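Every protein chain but one is kept in place in this view of the complex.
Let's turn to chain A:
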Amino acid sequence: MGLNTERLRAATTEGLARARAYFYPGLEDEADDGGFLPDFCNGLTLLNVVVIAEMLAIVVTLVTRRISANMFEDLFLISIFVQWIALSSAAAMCGLRKYLNRLPNLRAFGMAYLLLLCITWVVGEAAVWILWLFGKTASPHPEWYAYFHIQNLSVAAIVVALALRYLMARQQLRRRTQSEARAKAQALRARLRPHFLFNSMNIIASLTRSAPTKAEAAIEDMADLFRMMLGDDENLVPVKNEIALARKYLSLEALRLDNRLNVDWDVGKVPLRAIMPILTLQPLLENAIQHGIEPLPAGGTIGVRLWEENDNICIRVTNPTPDGAPKPKKTGPSTLDDIRQRLVSHYGDSAKLVIIEDSGRFTVTVTLPMRGGNP
C-alpha cells in the first residue's frame, strides 16, 4: 500500500512535468530570423542550388544546341558557367543573408534580385576575359560580346525572379502553418485553464496520502473532464450529459476550495434528453468560481438553475460579487465573450446570453432554442 501510493505520487508528478513542458513550448524554429532567405551556407541548401543549376544548364543546352556528338562538350562548358554563377550567388547570399533578412521582405527581394543580376554580369565578363586569355577569342570584346551579356541577364532575370518568389511563398506558407498551430495551442490552453489543472494535481497529490479513494475519484473526474475539453467543441450533447460533466467539474473545484464552495442546484424542470452544445454550462460555472468564489476568503454559494420555457432551454448561473476586491484581470476575451461567440456559431441570433449585476450578485442567463429529445 505504502509503495503503491508512493509510485502513484511519483507518476502524477512525472505526468505533470510533461504537461508543463507542453504548456511552455520553446522557440520552434530558432534559425527563423524573420526573413525569407534560407541559410545558403547549409550543405543541403547548397546541394539544391547545384542540382537546380545543373538542370538549368541542361535545359539551356537542349534549347540552344542541336543534338550531336559535340553537345556534351557544350553542356560541359555551359554547366561550368551556370554552376559558377550559382555558387557565387550562393556564397554572396550566405554572407549577406543576415543583413538581407533584417530588411522588410520587398526590399530584401529587390536587393537580392539586383545583387544576383550583378553577379551574373560579373561572371559573364570574367568568362569572356578567360576565353581571351586562353586565346580562344581574338579580343576581350568579340562581336558576340553584347548578345552574350543580354542573353545571360535575360535568363538570370527570369530564373532569379522565380527562385526568390518561390522562397518568399515558402516562407509565407511556413508562417501561416506556425501561426495556425500557435492559435490552436492557445485556444486549447485557454480551455484547459492550466492554473486549475496544476492546482488540482497538487490537491490530488495531497489526497493520495490522506484519502486514496478520494484521489481515485478525483482522477477519474479529471479524466472525463479533459476528454470532453480535448474533444471537438462543435458537438451537441444531451442536457443530462452536460449536467453530469458540470457536476464532475464542481466536485474537483470543491476539493480545492474546500468548504468555501457551496452549490445550489435546481434542474427539476429541464428536459434531460434535449440537446445543447457541449461545454456551455461548465464554463459558466468556471467563470462564477473564478470571479465570485476564489476572491472571497469565506467563499459563497453558486446557484445553478436549468429550466424549460417557451420551447427554450434556460440556464442561469449566479455568484456573489466580491466588493472592493481587485477587479478580475482582463487578458484577452473573457470566458463569457467566448461562450457568446460559440452560441452564435451554433444558433445564430436565436440564442441569448444576458448578464445582470446587482445587489452583490452576478447573474448570467443563457437561453437556447430547444432541439431534439422532446419528452
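Miscellaneous remarks
In this section, a contact is a pair of C-beta atoms (placed from the backbone, for glycine too) under 8 Å apart; a residue touches a chain by one contact, two chains touch by 3 or more; residues count from 1.
Note that contacts and distances are computed from a predicted model.
Of the names listed as "Probable septum site-determining protein MinC", "Cell division protein FtsX", "DNA-binding response regulator" or "ABC-type quaternary amine transporter", the one that matches the UniProt record for the absent chain is "DNA-binding response regulator". Screening A:Y113, A:W132, A:F198 or A:W265 against the full complex identifies A:F198 as the residue touching the chain left out.
Contact with the undisplayed chain is limited, among A:A161, A:L296, A:C314 or A:L336, to A:L296.
The chain not shown here touches chain A at positions 12-13, 16, 20, 23-24, 194-195, 197-199, 201-207, 209-210, 255-258, 294-297, 322, 324-326, 329-331.
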